[in-house]
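Missing here is one protein chain; the remaining ones are kept as they sit in the complex.
So, chain A:
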Amino acid sequence: MLKILKYSFYDLMRSRWSYVYFAFYLLLGIVLLFLNNDLSKAVITLMNVIIVLVPLIGTIFGVMYYYNSKEFTELLLAQPLKRSSIFLGQYLGVAISLSMSLILGLGLPFIFYGLFMSSAIWDFSLLLITGTFLTFIFTALAFNIALSNENKIKGFGYAILLWLFLAIIYDGIFLMSLIMFEDYPLDKLSLIGTMLNPIDLSRTLILLKLDISALLGYTGAVFKQFFGTNFGLVVSIGMLAVWVILPVFRIVFKAKKKDF
């Protein structure tokens, strides 16, 4: 598995897209920091970008990579190799290279700006951690979609739909249900609703760490009571981990049964 991982990783590292992705984050980080001059504001803006863009890039890139390397995968399948190690290797290769672009691209400008001296370092590391989690989650979901669909167009369609659902439509449904049930106590419902969507969960985790959390008022207080404790943090990180592990299991399961 490690060999395949290494191969996928180096293959991607050599490809243009990783550089573009890396350069994009580098530029974003530099522009934000030197136009804004305020670390915690920059973290908020970055959060807005990350919770939308990272899932999108993760899904599209995952699907694209799978379809592109299909011939190579078939070649590998002819060798005496375990199927799970082939697909997991590829998956980890994509996810790790994307995460590296993200972490280096954003980390470098912040380090040059003097992140280690600043108190925003924890907010920033949380941002990078959730960003990495989101990359792993959405790449895994993308591999699932690609494995289940031979048809490229269909696969891309589902991938975009998945992103659209989790990033936008889910919030719409969530909002509607909150308004519909406004006569009932909604603390638990909103807490559960946030936990179920990795994008919402990451957004809430970061928001609560920032000053802006005072805006959240009473609901925010309930959330803070939950997420502010170690228990809450462990649960939410655990939830993100579950979002990684379940799709990965399905990749392994699906790959074993699939006819090529």
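Methods note: a residue touches a chain if its C-beta (ideal position, glycine included) is under 8 Å from a C-beta of that chain, and two chains touch if they have at least 3 such contacts; residues count from 1.
The criterion applied here is as follows: contacts and distances are computed from a predicted model.
Of the candidates "Sulfite reductase", "Carbohydrate-binding/sugar hydrolysis domain-containing protein", "Peptide ABC transporter permease" or "Mannose-specific PTS system component IIC", the chain left out of this view carries the UniProt protein name "Carbohydrate-binding/sugar hydrolysis domain-containing protein".
When the missing chain is restored to the complex, the residue among A:G114, A:G172 or A:G238 that touches it is A:G172. Checked against the full complex, the one of A:T132, A:S190 or A:S236 touching the unshown chain is A:S190. For chain A, the list of residues touching the undisplayed chain reads 44, 47-48, 51-52, 167-169, 171-172, 174-175, 178-179, 182, 186-187, 190, 194, 200, 203-204, 207, 211-212, 214-221, 223.
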